[in-house]
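Quick one: the structure is below, questions incoming.
Just one protein chain is left out here, and the rest sit where they should.
Coming up: subunit A.
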Amino acid sequence: MSKQYQFKLVLLGESAVGKSSLVLRFVKDQFDDYRESTIGGAAFLTQTVTLDEQTTVKFEIWDTAGQERYKSLAPMYYRNANCAVVLYDITSSATLEKARSWIRELQRQADPSIVIALCGNKSDLAARRQVTEEEAKKYAEEEGLMWAETSAKSGEGVTEIFTAIGRPGVDLNKQATAQPGQEACNC
């Protein structure tokens, strides 16, 4: 019998790094060149991925606004989250700095079991790259994070990162079979 897991996932990162575009690609496989910025709010979307024949994961995704004005509300969205995708834009070093500060905050304040992925978005714009793969990867390894580069525009790496980020949670639940995981439901 197949098992479905339900994970809360939060997207964090500087304004305009492509959080909403990444979700749109993941959920609907669409891309919109002139997407309006997510003004004051947190969008809620869901998408289910199949990890293997027996396992599916339903992500409840909170796509938060990147604006500084609402930074104080961010903890409300990453509390109880199983996964966090922290996004930066490979064409802007400043956005990696912002991503680092989000990761520090998550490590300090989020649930200790949260799985964090650092994602360099806009890999289709490699010509204007400011953040090298090595630099980001090294940082991710030091902090024990997942790391990948993605392009919401081309779709490169998008499904892969969401599939990968669901895996540790599933494994964790499988180990803890003695006490049925709160996220798992027998479906």
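Keep this in mind: a contact is a pair of C-beta atoms (placed from the backbone, for glycine too) under 8 Å apart; a residue touches a chain by one contact, two chains touch by 3 or more; residues count from 1.
Here, contacts and distances are computed from a predicted model.
Look at the chain that isn't drawn here: its UniProt entry, checked against "DNase I-like protein", "Signal peptidase complex catalytic subunit SEC11", "Coatomer subunit gamma" or "Splicing factor subunit", names it "DNase I-like protein". Check A:K28, A:R104 or A:K174 against the missing chain and you find that the one touching it is A:K28. Remark: the omitted chain is touched by one listed residue; of A:L22, A:A65, A:I90 or A:V158 this is A:A65. Think of the hidden chain as still there; on subunit A it touches residues 1, 10, 27-28, 39-47, 62, 65, 69-70, 72-73, 76-80, 185-187.
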